[in-house]
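Omission of a single protein chain aside, the complex is shown with its protein chains in their original locations.
So, subunit A:
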Amino acid sequence: MTGTIRNRDTFLTEIATRLGREPKLNVQKPVWKHQPQRAVLKDASADELLEVLRNQCLQIHTDLIETKLADLPKTLAEAVKLYGGGPLSLWKDERFDKYGLTNLIENEWPAENIEVNSWDTTLGEKNIELAEQANIGITFSDMTLAESGTVVLLSSSDKGRSVSLLPTNYIAIIPKSTLVPRITQAADLIREKIDNGEQVPSCINFITGPSNSADIEMNLVIGVHGPVKAAYIIVNDC
């Protein structure tokens, strides 16, 4: 699929003229004189990054729950109850199986009459409707930024944008192995993908806690357009 470009030449020629030169067809990015971002949490271990994340979660109004891999199904089931139960909206993601959650999703929740909807492209826009009606959206984190307390979600056809956005509450499952110091490493990883010939996902979300606003008298209100509550479940997988 190729798009279109209109009015470009005159527009860019004008810029070049104002800059006092011919249009440039090739530019090498300079070696930047300053790189302060690379020094942040540079040599931190996974445990140290976890400690940074714990503290940051206090700042971003996000509950942090820590668990072992073997206990994840129990922890997630409890968390879902804590935030008011179903309906649930999930990505279609092989990690749910890999992290031992298939029985919970396919048997335990239905037995308790908790409605579970995994993203299913064959349902088309019905997915959006189901996410909108869901009480909790649940996804894995693709990368987790310790400094800011951010989960990075790379969208795909099985991993809809709506799951982390439309439900009233949001739970991110964070494998400890996804922890990196900060957004710098996420940018590096995205650029590596490009270098390997992969396409950038059509939507990359950096999510840091629940939605909020301070637009009324600078008072912080948690829960505006996106989820009203957010929780992170850290799984010790490394």
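Assume a residue touches a chain if its C-beta (ideal position, glycine included) is under 8 Å from a C-beta of that chain, and two chains touch if they have at least 3 such contacts; residues count from 1.
Going forward, contacts and distances are computed from a predicted model.
Chemist: One chain of this complex is missing from the view, so tell me which of "ABC transporter permease", "homocysteine desulfhydrase", "Lactate utilization protein B" or "Heme exporter protein B" is its UniProt name.
Modeler: Not shown, but named in UniProt as "Lactate utilization protein B".
Chemist: Consider the whole complex, including the chain that is not shown, and state which of A:G85, A:G100 or A:G223 touches that chain.
Modeler: A:G223
Chemist: Given the full complex, what residues of subunit A touch the hidden partner chain?
Modeler: So the residues of subunit A touching the unseen chain are 1-8, 10-16, 18-20, 23-27, 29-30, 32-37, 39-40, 56, 60, 119, 121, 123-125, 127-128, 132, 145, 147-150, 155-157, 160-162, 165, 182-184, 186-188, 190-191, 194, 199-219, 221, 223-227.
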